[in-house]
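Removed from the display is one protein chain of the complex; every other protein chain stays in position.
For reference, chains read A and B in written order, and residue numbers begin at 1 within each chain.
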Amino acid sequence: MEATKELLYKMADDALIIGHRNSEWTGIGPMLEEDLAFSSMAQDKIGHAFALYNILHTAFGEADPDTLAFKRSEKDFRSAQFLELPIGEYDFSLIRHFLFDHAEHLRYDSLAQSTFQPLAQLAKKVKGEIKYHVMHADTFLKQLGKGSEESHARLQSAINYSWPYALGVFEPGAHEAELISTGTFIGEEALKDLWLARVTPIIEAAGFSVPATTQEQVVYGGRKGFHSEHLASLLAEMTEVTNIDIDAEW
Amino acid sequence: MYGNAYISPEDAKRMNESTDDAENLEIFEARITRGEKIEPGDWMPAEYRKQLIRMIEQHAHSEIVGALPEGTWITRAPNFRRKLALIAKVQDEIGHGQLLYSAAETLGKTREQMLADLISGKSKYSNVFNYPALTWADVAVIGFLVDGAAIVNQVINQKGSYGPYCRALERICYEESFHLKQGHDNFVYLATGSPKQRAMLQEAVNRWYRPLLHFFGPSDRDSQHSEKLMKWKIKLASNDDMRNQFLDQYIPKIWELGLTLPDPELKRNDNGIWEFGDPDWAEFKRVISGDGPCNAERLEVRRYAEEAGRWVRTALMNKDERYVVPLA
Partner (left out) sequence: MAELNSLDPRVLRLDLKKIEDGDVATNTHLITYEVFHQEKRGKQAVHAGVVHASTPDMALVMAKETFGRRGKTAAIWVVKTSEIYTLASEDEDMFETTPEKLHREPGFYKVRDRIEAYQKRTAVPQQ
C-alpha cells in the first residue's frame, strides 16, 4: 500500500508541476499554433495529476485532489527536480517536454499491465493523449535539428543541460522491490533502460548527441522531498489565491 | 473576446470620397444587399479590403493581447477546476487570434506583418486590455463582463459581409459561450462566497465599470459614421446600440447578486434605454493613444514573444516553399 501510494504521489506531482510550468507558455510561445499545442498538453498533464490524486483519495483515503495539490508543503512533493525548473526559453522547454514525455509514455505503457487496477485503467485511458505529446515533441525535435545552425546549437545545449536532470526522473523510491514483485510497476531502473533505448536513436537521428554523464551528476532528491529553490516559489505562486482565504470555496 | 474595431473619423471621411470601378461596384453591392457573402477571390473595392483588414486585424490583436491580462493569473488559479478553465480560456483567445489572422490573411496581409504593425503601434487593439488584472477577482470580471461585451459585438459582426470573417466568428462565438459560462461561474462563486471574496469582487467591478462603458467606443453623437461601412456590412450596429444591449443584458446580472456599480446615474428608462454618468471619454482617448496603465507592457510582452520565437520560425522555414495567401 505504501509502495503504491509512493508511486502515485510522484507521478501526480510530476504531472502537476510540469503541467503548471508549461501552462505558462499560453500566449507567449514562438507561434500561435505552438501556443495552442503547448497549452493543450499542459492541460492534459494537469488532468493526469487530478486523476492520480483522485486515485489516492478514493483508493487510499488521502485528501481530495485540490487539497493534495494546493495545500501540501514543499517537502511533501515527490516530483523530480527537472520539472520544477522555470520554462526558460523555448529550446529548454521543448527538450524537457521531449525527454520527460518519452519517459511518461513508457511509464504509462508499462502501467497498462499493472496489477493495481485503477492505475492500469488510467494508463489505458490516457494512452492517446501521451501518444500525441510524444509525436509533437518528436516532430519539433526533428525539424529543428535540421533547421538552422542556431536551432541546432540551442537544442544541443538544452539536451546537455537537461540530461542529468532527465536521468533524475528515474530516481528509485524506497519501495522498488515491492512494486516490482507485486506486479504494480516495472521499477525505475527498468524504465530508465527502456527510455534510453527509446530516446537515444531519436536524438541521434535528429542530428544531436547524447552527453556523457556520470552517476554523480544525475540530479536526484525530488523523490525524497529535496527540491531546488524553484519548487517553493512555484508553490507559493500557485497557492497565492487559495491562501487569501484558505477555507473559502473558489 | 475582443473589442470594437476602432475606425478613425479621417478614414470614414476618406471612404466616402473613394471611387472604384462602377460596374464591379454595382455587382459587389448588389451581392451584399441580397445578403450574400463576399469571398476572398471576389472583386472588392480597395477601400472595403483595407477597412476589413484593419478591422479583422484589430480584432485578432485584441485576442492575443487580451490573453495577457488574464494570463497574469494563469499560474495562480486557486484549484483544479479554475486552473484548467483559465488555461483553456486563455488558450482559446490565442486560438481566436489564429483564426482571425488567417481570415485577414485571405485579404493579402501576412500574419507577421500584422504582428509587426501591432508591436510598432501602427495598428490598434481593444482599449480594454490596457487595464491591469490586479486581483483574481479581475479575472472573474473579465471572463464574465468583458467577454459578455465581446459576445454582443461578435454576434452582430457574424452577420457581416465577408465570408472568412463570418466563418471565424461562428467558431469563436461558440467558444465564447464557454468563456462566458466559466466567467459567470467564477463571478458567482466570489459574489456568494466569503466576505473577503465578495469585497475583492466588488472592488474589481468598480475598477472595470468605466472601461466596460468605453468598450463599444465613443457615443454615436461624437463619432463619425460612414454610411458606406454600414452599407457594405463591415459595421452592423452603432456603438450606442451595442452598449445599450450589453447594459441591458448584464447590469441586472450584477445587481441580482447585490453588487453595486460606481455610477449613481445608471438606470434603465421605460423606453429600454440605459442612462449613465459621464464615462470620461478623455480618458478613453488618452489610453487608446498609448498612455494607459498597461500599454507598454502589453506591447513589450508581444515583442518578446515574436522576437524570442524568431529562431524557431527561421529554423522551420523551407526556402523552397512559396507563401501564398490562404483560402480559409
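The criterion applied here is as follows: a residue touches a chain if its C-beta (ideal position, glycine included) is under 8 Å from a C-beta of that chain, and two chains touch if they have at least 3 such contacts.
Only a predicted model underlies this, so the values are computations on that prediction, with no experimental measurement involved.
Shown as candidates are B:53, B:77 or B:99; the residue that touches the absent chain is B:99. Think of the hidden chain as still there; on chain B it touches residues 39, 41-43, 68, 71-72, 74-76, 91, 95, 98-99, 102, 105, 110-113, 115-116, 119-120, 132-134, 167-168, 171, 175, 296-297, 300-301, 303-304, 306-308, 310, 313-314, 316-318, 321-328.
In the full complex, chain A contacts the hidden chain through residues 24, 28, 31-34, 36-37, 39-40, 86-87, 89, 132, 135-136, 139-140, 142-143, 237.
Keep in mind that, in the parts below, only the chains that are shown with their structure count from here on.
Chain A and chain B have centres, each the mean of its CA atoms, that are 36 Å apart.
Chain contact summary for the complex, chain A toward chain B: residues 20, 23-24, 26-36, 39-40, 42-43, 46-47, 49-50, 65-66, 69-70, 89-90, 143-144, 147-148, 150-151, 154, 237-242, 244-245, 247-250.
Partner chain A is touched in their complex by these residues of chain B: 64, 67-68, 71, 73-80, 82-84, 87-88, 90-91, 93-95, 97-98, 101, 111, 136, 189, 193-194, 196-197, 200, 301, 304-305, 308-316.
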